[in-house]
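Here's the structure, in structure tokens; my notes come after.
Of the protein chains in this complex, one is absent; all others appear in place.
Order as written gives the chain letters A, B and C; numbering starts at 1 within each chain.
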Amino acid sequence: MTSSWFQDPTLLAAALAALLPFVTFALIMIFTRPYPKLSAAISIAAVSVSLVCAIFLLSSHWHLEKPIQYAAKWIISGDIYIPFGFLLDQLSLVMLTIVAVISFLVQVYSLGYMAGDPGFARYYAFQSLFAWAMMTMSIAPTMLQFYVFWELVGLASYLLIGFYYEKFSASEAGKKAFVMTRFGDIAFFLGLLLVLFNFGNLNILDMNSVDVTARMSPALITLSAILIFGGVAGKSAQFPLLTWLPDAMEGPTPVSALLHSATMVAAGVYMFARIFPFFSHSAAAMNTFLAIGTITMLLASTMAMVTRDIKQVWAYSTVSQLGFMVMGLAAGSYFAGIFHLTTHAGFKALLFLCSGVFIHEFETNDFFEMGKYGGRGLKVPMVCMTVAAAALSGLPPLSGFFSKEAIMGGLAGLHNPVWLWAGLLGAFLTAYYSFRLIFSILFPRKIEKTHQGEHGGHGHGHDGGHHHVGIYWVMAWPLIILASITLVLGFFHTPLENFLVGHHGGAEAHGGHHAWLLYVAVGLALSGVGLAWLEFGRKGASQVGFVEKIEPMSRLFANRWYIDHFYRRFLDYFIYGIVSNLFTRNDRRVIDGGIDGICRATVGSGWALSFLQSGMLQYNLMVMFAVLALVALYFFF
Amino acid sequence: MNSLTTYLFIAALLFSLGIFGVFQRRSLIGMLIAIELMLNAASINFMAFNRFLAPDPIVGQIYTLFIMGIAAAEAAIALSIIVALFRRLRSINIERAQELRG
Amino acid sequence: MNSVQSLIQPHLLAQAGFAAVVVLTFAGALIAVFPRNILYNILGLIVCLTGVAGLFVYLGSPFIALMQLLIYVGAICISIIFAIMLSRPLHLSVPKRRLPKVGLAAGVGAVVFLMLAGIISRTPWQPAVSRSSDWSVTTLGHYLLTRYDLVFEAISLVLLVAILGAIVISGYARRRPS
Partner (left out) sequence: MSMEFANFPYLTAILLSCVVGLLVILFIPDERKMLIKWVSLVFSGITMVLSIYLFFAYDKTQGGLQFVERVLWVKSLGIYYFNGADGFNLPMLMLTGIVLFTGVLTMWELETRVKEFFAFTFLLVAGVFGVFMSMDLFFIFVWYDVSLFPMYPLIAIWGSTRKEYGAMKLTLYLLAGSALILPGILYLFVNSGLNTFDIVALMQPGTFTPFQQKFAFILLYLGFGILAGVWPFHTWSPVGHVAAPTSVSMIHAGVLMKLGAFGVLRVAIFLCPEGWQYWAQLMAVLATCGIVYGAFVGLAQTDLKYVIGYSSVSHMGIVGLGLATVTVDGLNGAVFQMFAHGVMTALLFSSVGYIYDKTHTKMIPELGGMSRTMPVASGYFIVAALAGIGVPCLASFWAELLVFISAFKTYPIRGALAICGLVVSALFMLRVVQRTFYGEKREEFDHLPDVSFGLGIPRMILVAVIVFFGLFPSVMLDVIQVASIPFINGLP
């Protein structure tokens, strides 16, 4: 076994890609924490090796016939066997590549964004931790290994969201993210256990085979599928658990780009795709997922329409797009979901990285302010962001257009037209809120040339002429790369589909079948853009959206449909106020009180008995003799 | 006067009086006196058994002698304790000696 | 004359003497126990001990009776009197009686007496099968120096230790600051 590690280039590459970042993490945490530059160098070196390996793996297995699996013993305990290994098939290779690419770009970008931060080394350590967890998760061969690294990804997310731990809101957001996803993970874990006990195996390939239906009853499959979907809902911020993601924007912007838009939150969708055949055994479960995806998508879109925070807009849009992917997958279009995941990873990372440049520049998150202080002066990020927003809105010929069309096609294939309408409505809203933001920055109502960023140590020039040029370009290059990916990725639609779907048979509903749908969708997106132009873009526009004019509606949207309030109340009143408080009192009063009562009773009776010990000899003797005499009387007579 | 039980009853009565005295007196010396009564009751018993039952009528007498010796020692110790206690308590009232109180 | 003669018949005389001795004993005992004045108590004790000595005579051992007078009355009672006279307790007011305590003590005394009486009356007393009739003081002295030698010595030692102890206890208490 050991020798084959080095003889088999595939295995070596996979192991390197997945495990190298962990070594980096350990190295930084143990040795190089005091040396930020060295730490960053190590980390970027590791992730670039991972990137090279990922690309090597993808290209060398482009014509993959059947999945390659490696497994070594990790744990054996009684009936439980958890191997550690790698599963290389089309899906995992694509995911691995996405993660590697985005990680690499974000780490390079962070060189500029995080420069001078006191926790620079720590930041790179956490980034490495994330890269390790995410990549190992992507190529996990069994669901248990998947779960293990899934949890680790959650940990990395917690650490990175709370990176600015001195800010209360940041640490609070990290905690919220962890606990909420934990909630979903519990369901996921229970679902996995159900499968494990009834099917006896958690190997992904086995779970995806038809054996499952033979060994598990349909009701059981539905139950476990819904439970496992709890994990998706947690990680990908689907309906009941969606509110942590907007809060997670408290982390550094590159982190938002990497974890909370492109890769980590997509892990939920990835998991859906990973055991897609298993899920599709249960129609009821799939319908539930479809409903959840739809609700999520629409809710998040409405929220995005009213916020003024640039990162919040993209966060809501991430939630909404994740809902969209879930819809696509639940509608049965396996490829459409993954394709959208891929394109979304590109353009959403791009959006965040661009926003990061703006935030770094103007030190505000309010995009109206950014416009006011001359946001359009930053040429590269502005252009890139517009491209990405167009992709997000599904405008041709950008990547988002192709993937959205694929999902729409899938939705159109369903019997119930409600889903399609909902999808189209979502597309319209997406276009509206994306361009609301773009136009607000591009065409502000008044421009002030001196922006706040000028004072303090963080002032940067716009496009040059300053000593921060290097940093600016460090941040700009990843943008350009991502933008070009966004531009061209759409045209790889067919090769990617052949690569991915070749094995899942021809059951796919193709998006291109409905020509009318294409026009309707593009038309709706354009009308969304148009509405945004009317309200925000044209000269003399009020820059107040139609939603904001309706007071109750905008309040509802701005408060996230009061979902968070509900959780907060539930936590404060029920968990803290009632359960925890009650239990604590029980502990103090009842249990401790009972025990203390016993103690006090003992002491008290001792005290009472001590009166017998008056210390007076005569009484003692008296009792002694009386007892003696009485005993004698008793025995003799 | 020639029966064993007569003497035994006399001794018992004396003993009970001694017990009564030990218990009711509040002064230590009074208790000591009562104890002497009890010792004498025991002596009478020895002598009575010696007179009526014992195979060798010398042994009881010897025991009585020993009791007297012990009584002398006991009285000496008791008196010294009384004196010491008096110094400590400034009273001969036994009820003031309560250091063993629980 | 006859009647007087009959009165002074030896066994009647002996019985009268016995009754007197018993009365002496109990009268002394009561005086030793009841009065609150300690001097009376001691005098009662002396009377009682004398009575007991009389009983010893009736029990066939004038030697022990003499010793009783000598040791008890002559030594112990006198030492108690000395103790009272030489230290201050005598001058202090005698503590009052408390009726409940007296009652309790009387009760316990009565119970003990009942027990003893019961035991005495219920036990079938059997004299030893063969009894020697040697009551002489010579034999007593002989025994003390032969068979009971060790006990005799032990008693002497006890007395010595007791005297030393008494000195130490009272002396130690004197040295102690109050």
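Convention: contacts are C-beta pairs under 8 Å (C-beta built on N, C-alpha and C of every residue); 3 or more make two chains touch, one makes a residue touch a chain.
Everything numeric here is computed off the predicted structure, so don't read it as measured data.
Q: Quick check: which displayed chains does the absent chain contact?
A: Counted over the whole complex, the chain not pictured touches A.
Q: Out of A:L152, A:M286 or A:M325, which residue would touch the omitted chain in the full complex?
A: Once the missing chain is taken into account, the touching residue is A:L152.
Q: Among the options A:H61, A:K175 or A:R445, which residue touches the chain absent from this view?
A: Spelled out, the listed residue whose C-beta touches the missing chain is A:K175.
Q: Among A:F86, A:F126 or A:F189, which one touches the chain that has been omitted from the display?
A: Reading the full complex, the residue touching the unseen chain is A:F189.
Q: Which is it among A:L534, A:I550 or A:C599 that touches the chain not included here?
A: Missing-chain contact among the listed residues: A:C599.
Q: In the whole complex, not just what's shown, which of A:A283, A:V579, A:A601 or A:M624 touches the removed chain?
A: Checking each option in A:A283, A:V579, A:A601 or A:M624, the one touching the absent chain turns out to be A:V579.
Q: Please identify, in ascending order, the residues of subunit A that touch the omitted chain?
A: Spelled out for subunit A, the touching residues are 73-80, 148-149, 151-152, 155, 158, 162, 165-166, 168, 170-172, 174-175, 178-179, 182-183, 186, 189-190, 193, 196-197, 575-576, 579-581, 583-584, 587, 591-592, 595, 599.
Here is the rule we go by: only the chains that are shown with their structure count from here on.
Q: Per the definition at the top, count C-beta pairs in contact and tell me whether A-B or B-C has more.
A: Between B-C and A-B, contacts are more numerous in B-C.
Q: I'd like to verify one number: the distance from the centre of subunit A to the centre of subunit B, where each centre is the average of its C-alpha atoms, in whole angstrom.
A: Chain centroid spacing, subunit A to subunit B, equals 97 Å.
Q: Two-or-more-chain contact residues of subunit B, please, as numbers and ranges.
A: Those would be 19, 22-23, 95.
Q: Counting only residues that touch at least two other chains, what does the list for subunit A look like?
A: In subunit A, residues 618, 622, 625 touch at least two other chains, as defined above.
Q: Can you check the complex and tell me which residues of subunit C touch subunit B?
A: Spelled out, the residues of subunit C in touch with subunit B are 14-15, 18, 22, 25-26, 29-30, 32-33, 38, 41-42, 44-45, 48-49, 52, 55-56, 58-61, 63-64, 67-68, 71-72, 75-76, 79-80, 83-84, 87-89, 92, 94-98, 101-102, 104-106, 108-110, 112-113, 116-117, 120-121, 125-135, 139-140, 143-144, 148, 151, 155-156, 158-159, 161-163, 165-167, 169-170, 172-174, 176, 178.
Q: Where on subunit A does subunit B make contact in their complex?
A: Per the touch definition, subunit A meets subunit B at residues 609-618, 621-622, 625.
Q: State the interface residues of subunit B toward subunit C in the complex, per the touch definition above.
A: So the residues of subunit B in touch with subunit C come to 1, 4-5, 7-10, 12-27, 29-30, 32-34, 36-37, 40, 43-44, 47-48, 50-59, 61-62, 64-66, 68-77, 79-88, 91-93, 95.
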